[in-house]
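With one protein chain held back, the other chains of the complex are shown just where they sit.
The block that comes next holds chain A.
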């Protein structure tokens, strides 16, 4: 609770500072707002922000650092021999935290007095029973070392929280006073506030960048762990994907990569012609009325969740393909090439349908950005519309279209749900599109769902797969953006 109060206090102080700063600024100009360097509200904001921002920043840092410091100091109190064989210090520490938490609860519910909580001895009282009464279940009896560590933990926490409130409140008050005294008609409050806005924008941008960095780093570390347990040459150059839990798994990415690329290739073979032709029709031939109606309709496809596409693959497209290519004499073609609904072709076709709006929407933008003057030039030479599209508009738009296709490819490679449901689970090298095959993404799903042990290569391989996938799509995206950007520069 004190944290909530502290934050409320900070905001109340900021609101007060806003009003006070505004009033002081207006007064310093003798009531004439035109005398001020900035509008009165800027002075208010300046005071409010100077009070609030440093205090909040310190509070956030404190909230992160305090548990770490306390953890470190308390965990030193646990003797080495207390840690059971095969267990880890962090497990004992979680016991400590639970006991401390239980004591807190007990005090709050009146089962223990504050003095009792700090003086209690594990040997004399049935601590486990009393904590169970207040709703904290412990796995075993509390050992004296753990109890004293827990008490120390509580004590440090209390002190820390007290100091935290004092320091943060003092900072807020100090900031308020400083900004308030500086408020004068000549003070450039507007510039200060705009710097604060700039800082906010930078913060937002860096959160995005740092998150990416964090994800990549965590994948990198786990991947390194994986390569500590499994040979990298098998991962990159082996030919079999056969995870088992006997310890001799063959975990090679190549069959998965083959499945991924094969399915993506089929998806692009469907999406690129259809999407591109749709874009050409919509941007060059369709009337404005049709266009305003058809384009949003096409883009609805992009809003369908991929799980729905997955159902579509499994329940509609798959059986339809089986009806064509399977079932022997009962089938449409009378052949028996396809046994189950899940296949490379099923997943590829459905993924292609998913990518159509992606390709068409990007290509449409790119075709529209080809200057009208080029079309006029071509018409002026007596070219027909289709000659103009084929020989002037498309060549001019080609780099951008290639970029769009590469972006679509990177989506196809990373797509999960459709392949989980439509592609099957067999990892193999095969050219037959009617067989089921599996992809990197589906294997990540299956390695990480269910009971997993994060110390085994069978689980950790997911990180190596994820990182490879990431590098692959990142490379494609960079290439695509490079091409698109290069093209954009031509017409500026």
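The definition used in the following text is that contacts are C-beta pairs under 8 Å (C-beta built on N, C-alpha and C of every residue); 3 or more make two chains touch, one makes a residue touch a chain; residues count from 1.
In the analysis below, contacts and distances are computed from a predicted model.
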Exercise. Report the protein name recorded by UniProt for the chain absent from the figure; options are "Phosphate ABC transporter ATP-binding protein, PhoT family", "Electron transfer flavoprotein subunit beta", "Xanthine dehydrogenase family protein" or "RsbT co-antagonist protein RsbR".
Key: "Phosphate ABC transporter ATP-binding protein, PhoT family"
Quiz item: So which of A:100, A:172, A:338 or A:396 would be touching the chain we can't see?
Solution: A:396
Exercise. Have a look at A:11, A:281, A:324 or A:379 and name the one touching the chain we're not showing.
Key: A:379
Quiz item: Any idea which of A:68, A:137 or A:288 touches the chain not displayed?
Solution: A:288
Quiz prompt | Touching residues (missing chain, whole complex) on chain A | solution = 287-288, 371, 373-384, 387, 391-392, 395-396, 490
